[in-house]
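Mind looking over this structure? Questions follow.
Some chains omitted; the rest stay in position.
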Amino acid sequence: MLLLTLDLLGIFVFAVSGGLLAVRKRLDIVGVVVLAMVTGLGGGLIRDVLIGALPPPALEDWRYLVTPILAGLVTFLWHPAVGRLEGVINVFDAAGLGMFAVAGALKAHEYGLGPVPAAMLGMLTGIGGGAIRDLLAGQVPVVLRDGEFYAIPALIGSAVAVTGVHLGLPLPVVAVPAAAMTTGWRLIAL
Amino acid sequence: MLLLTLDLLGIFVFAVSGGLLAVRKRLDIVGVVVLAMVTGLGGGLIRDVLIGALPPPALEDWRYLVTPILAGLVTFLWHPAVGRLEGVINVFDAAGLGMFAVAGALKAHEYGLGPVPAAMLGMLTGIGGGAIRDLLAGQVPVVLRDGEFYAIPALIGSAVAVTGVHLGLPLPVVAVPAAAMTTGWRLIAL
């Protein structure tokens, strides 16, 4: 349940970051929703494909589809001033990074991967959606430009979460601080 | 059989759209064939990976390999006037969009996905190949620039096809008009 909430929340904020980028690139409402969906679902789809969790829940559970569509619509209607969107995109992206990395790592761990691969996959889940978003929008992915405040916090947050669960700590005690740490680390750079 | 025909026909016309874009970017014959293959097979590979139909038929059935290679070669030899290729690319792309979306949705439905996920996957099959084509050729994917005449018709065509099959209508009665609707809707925008 906590994992699902974290996952959906991560999808929502990541999708908002994709929608905002689409708004900044002056795409229309469908372009905004599509980029929101790809950004919100991309990282998780990569993870599910790699651990063989097929078909991925994102395609079977309507909540995974409705969440990024809603995020795209909200974004399209809600941005009154397109002025300094870059800053806002980065804040939502940072929140998504933390939630995705931790949820990705814990899901990979649940599927039987060892701690190190699970942490790597958490990182990949965290950075994947944003990388696809940036590629589609025609810009070099932020993860390559700003690695020590992007890939590294995602990796460390994932590792902390996996280690905690491995040691038998309860999920909420582990997941929330780990995600917050990743997000906070990322926010420091902005 | 109808699904296979639709699939191969969709691969062919999509591959032509990829080949034409490669010609316009002044790539040589191998570049033209490679971009034709990626465009023709990309959407279906994404679909097969996501529904877990592995290895995908595109890798096991020689007809799936020969079709886009042929399309690439034909394109390379056949374009006498490179003048106004953009229009032609878009027509072939529209035809591929319709056939891929419907074939993708029906295959996903065959694999046991519910109507809504099957329609989403049909849309993804339809827009995936063209998105990869545009990314590789260094341009923002058409689906983001022109969504209401691209992603939306693919989604609606997929939904119509899945609904029809779900209601027990015979496949040809469902698939052909659904694909034609998607393609026609797309063509209106050109």
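In order of appearance the chains are A and B, and numbering begins at 1 in each one.
By definition in this document, a contact is a pair of C-beta atoms (placed from the backbone, for glycine too) under 8 Å apart; a residue touches a chain by one contact, two chains touch by 3 or more.
Computed from a prediction, not measured in an experiment: that's the story for all the values here.
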Overall number of sequence copies in the complex as this file defines it, 2 displayed: 3
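Methods note: only the chains that are shown with their structure count from here on.
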Distance from subunit B to subunit A - Cα centre to Cα centre, in angstrom: 28
Residues of subunit B defined as touching subunit A within the complex: 49-52, 111, 113-114, 116-117, 120-121, 127, 131, 135, 139-141, 143-148, 150-152
Parts of subunit A lying in touch with subunit B, wherever the complex brings them together: 22, 25, 27-31, 33-35, 45, 49, 52, 54-56, 59-60, 62, 65, 135-138
